[in-house]
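All protein chains of the complex are present and in place, except for one that has been dropped.
Order of writing sets the chain letters: A and B. Residues in each chain are counted from 1.
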Amino acid sequence: MKTVWSSCNVNCGSRCPLRLHVKEGKVVRVETDNTGEDAPGMHEIRACLRGRALRKWIYSPERLLYPLKRVGKRGEGRFERISWDEALDRISEKLRQVIDTYGNEAVSRIYGTGNLGGVVSGREQIDRLMNLLGGQLSHYNSYSTAQIAHGMYYTYGTHDCSNHLTDIVNSRLVVFFGNDPAETRMSGGGTIRDLVLAKGRSKVRIIVIDPRYSDTAAGFADEWIPIRPGTDAALVSGLAHVLITENLVDQGFLDRYCVGYDETTMPEGIPPRNSYKDYILGSGPDGVAKTPQWAAAITGIPADRMVQLAREIGTAKPAYIAQGWGPQRHANGEQSARAICMLPILTGNVGIQGGNSGGREASYGFPFPPVPVGSNPVTASIPCFLWTKAIADHKNFTDLRDGLKGKKRLDVPVKFLWSFASNTLVNQHSDIGQTHRILADESLCEMIVVIDNVMTSSARYADILLPGTSSFEEGDLSYQGYAVEMGALILRQQAIEPLGECRTLYDICVGVAQRMGVEQAFTEGRSHDQWVEYMYHQCRKVRPDLPEDFEEALRMGLFKWSRGNRPKVGLQSFRENPNKSLLSTPSGRIEIFSRQLWDLARSWELPEGDVISALPEYHETWGMPADPNSRKYPLQLIGHHHKQRTHSSYGNNPWLQEVAPHSLWINPLDAAPRGITHGDTVRVFNEIGQTVVKAKVTPRIMPGVLSLPQGAWYTRDEKGLDRNGCINTLTSQRPSPLAKGNPQHTNLVEVEKV
Amino acid sequence: MGAIPKRLAFYLDTQICTGCKTCMVACKDKNDLGPGVRWRRVVEYSGGEWRSEPDGTFRQDVFAYYMSVSCNHCDEPICVEVCPTKAMNQDEDGIVTVDQTRCMGCRYCEWACPYGAPQYRGDRGVMSKCDFCRDELQAGGIPACVAACPTRALSFGEFDELKRDPSLGSQEATAPLPDHGLTEPRALFKPHRRSRPTGSTTGRIANSEETSDV
Partner (left out) sequence: MSSHLSLVIFTLLVQSAVGSLWCTEAALLLGGSRFALFHYEWHVLSALLIVLAGLGASMAHLGRLGACFYALRNLKSSWLSREIVATGAFAGILAIAVLTCTWSGASSGWVLFAGSLIGGFVLYAMARAYRLRTVPSWNHAGTLLGFLGSALLLGGLQFTLVSNVPTAGFGTGYDISNPDFSRHIGLLAALAGLMFKVQAQGEHRPQTANYGALFSFSQPILQGSGIVLWALSIMFKDSVGLQWTFLSPVAVGLVAGEIIHRVRFYYIYHRVGL
């Protein structure tokens, strides 16, 4: 029996060490970090339930074991086994043909995060390969943060400007907008552990604002304020109205550090009455005062509670106000993200200990290097959410309409898709029905190469489907995640032989490189394991205290570094000296009013109903209660992150399915008139599609709102009906106005008992 | 082999239990438990009413909390009392275990235990249950669930020592646990700030499909 260090490498924000007990070539038990004294700040990075259930994933009877070639139609999931040579030959031939016929812009690696944090095993290998072959159409944004990254960029110059979560020990009040670390940062070494420690030490009052009484609310909130999805900017506006009219704003801060609060700091050339204060008080262009009464009807929060909350926020000094990534994943997400930041801005809580910028909590870690990918000769880059348009309608894909960067218009469609450890192809992208129609047409995208561990719904659409190694079968380095206040390095050892004919991504890419004549450039003469050792030595440049001897490092397996004494304060140097430490906004200050957005709103081609505004404003969009569609589909639907999976990763794990079954959250006030009781099978539907799932009737979700956890594996029965509760049968491919991001929480549906 | 202190007890800080179920899975992994066998169960107890106002707003008093429960190795274990074959026994160290060579799978203990600790193994036709990870304890380690808990809500120790924790708060049973007097459970649960007294009907167990097959 031997014990080796390994890691769990999914997109959960964390990176947990695992200790695998291996007996006779099989992993028989999975444990986690047990090093040190578990002292706060250098505590055990304990894996959550998903990492602990890994044996059932790795040894799943559904593992892909051999290369496969599609024989039916795309999506039917009918394949025949081929050899590795044939698979790599076909891929290389087609790649050559596409590049020769259409150019490198016709090749793209689709967004995917099913394997993260592994240096040599990660998706970067494909980018490295493609960069040697002339490049590929790249993507920007993520499915996690498109709208907040863009929104906060225009306010602060970056969205990475927050305080550490542990800073709440210095706060008088904590307000979370849709932030749920108990289910999105579950690692015992990460944010949830930090929240426990900080709350334990300070007893600070925590308010959670969320349509759902999340597990974070259950564990930590002193108060839960339910809010209609997508209306955070309305709430903030109502709160701002109180703060302004009751003189609770920090006028000094607003004058010195910000642009656009009132007429005195507006940029030149902007017509009068376009300041934030005008917007809130009703002297702006829309003439509507954003009173608590106005906001109450929109948000569902009683006006008196709003007034109380505003006074709490206005008088608690300092206040840690933060948002998760739920409020921004809406059709008006950029507005919500910027609006939530207004609360710390109005009250001067930015850049101080115990305060926060309004964004998501900061991370800590060392800049261990990724594998070098070289540079991409192709400059064109698309928002990651619009990949289907790049396939089906490239002629209309422009910079002013679709956020295309590096070019004005796409010249060629995407003909060749790489998909590695990704379920974006089908499962995780909106409107699966629409995606199916596009992918089913083989004259559009001509080649789809999928590399994965199991037959996911995306894998069914592959032309060539390759079995990749899992984290048990491949050694690598894993760096600390970003949801942690510790530095860490895990030396993952290969615990077992690859199952079947599974290969590492590196070896797959070498196979293609060989056929395309770039083998030497790609490998630089190193094998997979030699690359791991090489990257280890690159890490030593960042942390010279790491052992010189690689073998010794392998034996030790796990290295951790504490972050030091003080929790980080985002934008602290700016706060201390705004004239010296300018923000990277055009004015160098916090841009409540963004001139850039003012100009964008006037130059971009926006569809009817899409709003870009210079100020953080509330705009109700399609898919919200005022949409005429709501007569047929009166319920708002969001898709929270569920502990059974990490997005869609691990979605077929029987242990996880047993302890955390997938279900639709519905309030008794909505369930009762529809005759739905807890455990009933229900059909959720709208004009886009439908799905069948079990109902969880609970008061923990707001009336008028449903939540169907995202990531369930799309599974069609013979009649074409998804029986597994996949939310993306119902979501829309219409992107958000500014970031062109995924509005996957903006949906209207109806539900009925089956 | 180390000596195990007598009267070990689990201690759950309900305040910081987030219902993540990592303890359930760690136990399943260590003991290779099959489908439907749950030596540790995390229960969600929730409730509250909603009132919609004419202006489109809502008022509510929703609450929810989680409790992680395995076997409480009670001081008056009803399972031991009622087992017809004496397969269920409480050993000298206070740990209650089931002797699978004696058990005939009548499931009477399962009927009796108010915590759901005895779990039926369909593949063998006998009962099984939490044994406090006795093998780990003897080797100087700690129970798998305790080692796994990401928020450190779960810990364990000598019962009388744990009871002296000044931050423990009331030791009265909270819903959905039954009255302590039934079996004198040797386990401590620091009450959640929204916890209800045992027998309360203001909430209900909201996830019975996760904790049992009935």
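The rule is short, and it goes like this: a contact is a pair of C-beta atoms (placed from the backbone, for glycine too) under 8 Å apart; a residue touches a chain by one contact, two chains touch by 3 or more.
On a predicted model such as this, the values are computed, not experimentally measured, just so you know.
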*Just list which of the chains on display the missing one touches.*
B
_Looking at the full complex, which residue from B:V96, B:A112 or B:A187 touches the chain that isn't shown here?_
B:A112
*For the chain left off this view, which of B:C103, B:C133 or B:A187 is in contact with it?*
B:C103
*Among B:D32, B:D61 or B:E81, choose the residue that contacts the chain missing from this document, as touch is defined above.*
B:E81
*In the whole complex, what residues of chain B lie against the chain that is missing from view?*
41, 43, 69, 78, 80-87, 101-108, 111-116, 120-122, 124-127, 176-179, 182-183, 199, 205, 211, 214
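By our rule, only the chains that are shown with their structure count from here on.
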*chain A and chain B: spacing of chain centres that average the CA atoms, whole Å*: 35
*What residues on chain A touch chain B, complex-wise?*
29-32, 34, 38, 46-49, 52-53, 55, 182-183, 186-188, 192-193, 196, 199-200, 213, 215-220, 222, 224, 226, 293, 296-297, 299-303, 643, 654-656, 658-661, 667-669, 678-679, 696, 698-700, 702-703
*In the complex formed with chain A, which residues of chain B make contact?*
15-22, 24-26, 28-30, 35-36, 38, 42, 46-50, 52-53, 55-60, 62, 64-66, 144, 147-152, 193, 206, 209-210
